[in-house]
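Complex shown without one protein chain; remaining protein chains in place.
Note that the chains are named A and B in the order they appear, and that numbering of residues resets to 1 at the start of each chain.
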Amino acid sequence: MTVQADILTENAPDMRRIERRRALFWLLPPILWFVGFMLVPYAITLFYSFGRMDYVQFVAGFSLDNYVKVLTVQPYAGLILRSAKIGLLTAFWSTLLAYPVAIAMAFYLSSECAKHILYILVILPWWASYLVKAYAWKTILGTHGLLNEGLIWLGVIDEPLTVFLYNDFSIILTLTYIFTPFAVLSIYAQLERLPLSLIEAARDLGATGWETFIKVIWPISIPGVLAGGVITFSLGFGDFIAPALLGGADSIMISSVVISLLGVANDRPLAAAIGVAIILMAMALLTVSQYLEKRTQVRL
Amino acid sequence: MSATISLQNLRKTFGDGQSGHLAVDDVSLEIAAGQFVSLLGSSGCGKTTTLRIVAGLESPTSGRVLFDGADITHLPASHRDMRMMFQDLALFPHMSVEENVAFGLRLKRMRGKLSADEIRRRVATYLDIVRLGEMRKRMPHQLSGGQRQRVALARALATEPPVVLFDEPLGALDASLRRSTQAELKRIHRELGKTFIYVTHDQDEALSMSDMVAVMSGGRLIQYDTPEGIYERPRTRFVAQFIGAKNLISARVEKVTGSEVLLRLADGTHLGAHAEESLVPGQEVTAVFRADRALMQVNGYTDASLVSGIHVQSMFLGNRMEHIVRLVDGSEVTIHDAQARPLPGDGGPLQFALRPQHVQILTK
Partner (left out) sequence: MGNVKIQGLAAGAVLTLGVLAASQHAAAEGSLALLTWEGYSDDLVVAPFTEKTGCVVEPTYVSSNDEIIAKTLASGSATIDLVSPSNDATMTLIDAGAVEPIDKSKLPHLADYFPVFQSPSWLVKDNDLYGVPYGYGFLRLVLDSNVIPDAPASVSVLWDERLKGKLAMWDNLETLYVAARYIGVKDVYNMTDEELQKTRDALIALKPNIRKFWTSDAEFQQLYMQKEVVGGNTTELAVSGLWAQSADSLKEVLPQEGSGGWSDSWMIVKGASENPCVYAWLDWISSPESQALASKLTGYAFANAKSFDMLEPEALALLTKLGTGDPEVQKSISWWQPVPRRGAYLEIWNQVKAETAQ
């Protein structure tokens, strides 16, 4: 007995060390990931934003000139706002379209098979590349695209219209089309948590379909709508491909400016300052939306 | 205010055609106004589906539901004058206790019928009835399991429906809380005089609370009787076993006098019994009796028959003694002795007496 006890006490610290090593083994990858892909790039961006360019060479320093420029010189602040507007419209339409789909998936498709098929249909466009999808819209919305040809065939118009393509409409339409699945999934994830019995209880207590929606389904789904809205807003805000492919002469967005600052002007400090400004904006947005999500999230 | 509910030949098939699953199979049931009726059965027996058809949450494949004689089979749930207390309670998680209870009162259907003051008074009244007045501002997740049950009950009662439905609402509670909630339900039923239809798989719960019990199995209604009737006179082997009567004796009918039957056991002795349906002499039947109806004092009865067997073993259970006895045909029965007298050793012969009204003949 005593021998055994000795062994046990001697081994105990070893066990703890092994436990600690094991914990480190699991924690290390996420920590490395976070440091390598988040902290370091952010720090580098921040570092650049305070410096300046001397001809083609970067000079480190601590100056707020770039930030002053971002806020006061056109087009930077204006384009950040413009991109935010595009992002908001993308979020609005994506969420609006996604909501009924998520509702159908969560409540109205009783058969698992139908639910699965709809899920696949929602996910399927992701198998095609972004560029392909953007080009597809080009062929639909173009002057001699499917839409114009169809309207002419139907006799609605005589001459093809040019208002469908190369403007903000085509950008928002494409962004909405591409990012709606994100909104569907985040709203669905929230609605899925809602027990069917809550809807039955509302109906049982005498609520109409509309009352059930307004008083029960909608309030409980808000966190999912917020999450979907934030995701689609962020994706729309930062996009540069849709404006390049489907935008018109004035459809520039802030990401395109950052790219041209890096590629054409080689002005890394100003590009970094815009990046930091956007990161700060995103953090503010996330803080607000997280607060709202927390306020509206229910414990089921 | 209460109402009668009448179920006529209800059938419900889930899925389609041949592969479909028959959940409710030709159930007919009359529920008198103001009665407390339990649908009793193990899981999958169709009791919950039957209740949901009554509530309007499922529509039957065939058959009718009558409410005070009016056909409501195709009336949507929201238009039926009955409220349900759900198995998971289904409290609205984003609403306070008060808002949950007021939910049904604030809907369009009720608009113009109740003033804001009346709604407030009504909510207060029903929260008082379930003794939750203090908790009205709490959110559901801030309540204990028992408190949540009572919110769900108050919510179901607040619109004052003539009929209240219960889908195993006490399933999640521990035994003692369950017991007190049962008593509370019984009290509320008595005070409000509404028709209660209560689904449960717990025979004690069903027998202790109900005016009538409907035992279901495999989608069919097996026996619809008072708790005493179910307890004393189980009609089938299933009901007998479900309510805990395990003592089954094979016998042959010797003589039938009205509902009085004389049975002949394997050892040639006779046993007086009671039958609900007509039997013919010579028929092979199974009789059942409850362990606590066996009389250990075998002498001095004029109406009791004697049963003989071999004592196998005894167990002392505090308030009683339990003896296992092997009969001549090899089957074993259990009898209780409320006076808890020890027996002289194992393996000896043992006799006990049974009155005819305590020996029930099973039809199936």
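What we mean here is this: a contact is a pair of C-beta atoms (placed from the backbone, for glycine too) under 8 Å apart; a residue touches a chain by one contact, two chains touch by 3 or more.
Since the structure is predicted, the reported quantities are computational estimates derived from the model, not experimental observations.
The chain not shown here makes contact, within the complete complex, with A.
Within the set A:L97, A:A136 or A:A244, the residue that contacts the chain not displayed is A:A244. Only one of A:A91, A:L147 or A:V257 touches the chain withheld from this view, namely A:V257. Touching the chain that is not shown, out of A:V73, A:L96 or A:I157: A:V73 (per the contact rule at the top). The omitted chain makes contact with just one of the residues A:G142, A:P181 or A:G206: A:G142. Contact between chain A and the absent chain runs through residues 53, 55-57, 73-75, 78-79, 82, 142-144, 162, 165-166, 240-241, 244, 247-250, 252, 257, 259-267, 270.
As a working rule, only the chains that are shown with their structure count from here on.
Chain A and chain B have centres, each the mean of its CA atoms, that are 55 Å apart. Partner chain A is touched in their complex by these residues of chain B: 55-57, 76-79, 83-84, 86-88, 90, 92-94, 103-104, 107-110, 139-141, 155, 159.
Residues 195, 197-198, 200-208, 211, 215-216, 219-220, 296, 298-300 of chain A touch chain B in their complex.
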